[in-house]
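Some chains have been omitted; the remaining ones sit where they do in the full complex.
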Amino acid sequence: MSASIKSEFQSCIQACQECLIDCKVCLAKMAGMKSMNDCPYCCIQCIEVLEASIGLMAADSKFSKEQCALCAKVCEYCAEQCEQHDHDHCKRCAESCRKCAEECRKMAA
Amino acid sequence: MSASIKSEFQSCIQACQECLIDCKVCLAKMAGMKSMNDCPYCCIQCIEVLEASIGLMAADSKFSKEQCALCAKVCEYCAEQCEQHDHDHCKRCAESCRKCAEECRKMAA
C-alpha cells in the first residue's frame, strides 16, 4: 500500500481493493449462470460503492465516513448472498465482503 | 435516455451523467492551475459519488436513495466552490452540480 496514504485509511483502502477484485471476479464468473438469490446482482452494487469509498479515502475526503458507512451495509448484504453459494469465487467474495464491511464500519465510526 | 431505465430514475441519471462530464472537464482544465479554494478538489470527490449514484440507479438498487442523498451533499459543496471561479468550465460545473443536487434530493426523498 502506498506510503502516500494516510495511515488511518490504509487498512480500509486495502480491504476495499481486495473486495473490489473479488466482487468483479464473482460477477464475471457468475455471468450467464442461473442463481436463486441476489448473487451476483449484489456484486454489481457492491462494486459501485467500493469504488466510491476507495476514491474518497484516497482523496482524503470529508465525505469518506458517510460513503464507508453505506459501503459497510452493501458489503454485508453481498456477503449474505454470496456465502449461500458453494462456488469458490462466491465463498471468497463473501469473506472479503465481511472483512471489508468491518473495516468500513471502523472508518465510519 | 434508455427506454430500459425506470421512469423515476431517468431525470436523476441524466442529471448525474451531465454533472459527471462537467466535473471531469472542470477537473481536467483546472489541472496544474493555482486555485484559492476547493475547486477542482471538490470535482474529484463529486466524480466518485456521481459514478456510484449512476451505477446504483441503473441497477435499480435498494441503496440508490442513500447514495443519492450523499451525492446531493457533495454536489452542493462542489457547486459552492466552482461557482466562485470565473472560468466557463467552473460556472458550467457549478450549474450542473446545483441541478444534480436537486435531482438527487428528490430521488433520496
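For clarity, chains are labelled A and B in written order, and residue numbers in each chain start from 1.
Please note the rule applied: a residue touches a chain if its C-beta (ideal position, glycine included) is under 8 Å from a C-beta of that chain, and two chains touch if they have at least 3 such contacts.
Predicted model, so just to flag it, every value in this text is computed and none were measured.
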Count all the copies in this homomeric complex, not only the 2 that are shown. 4
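Everything that follows uses one rule, which is that only the chains that are shown with their structure count from here on.
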Taking the complex as given, what residues does chain B use to touch chain A? 41, 44-45, 47-49, 51-52, 55-56, 59, 61, 63, 66-67, 70, 73-74
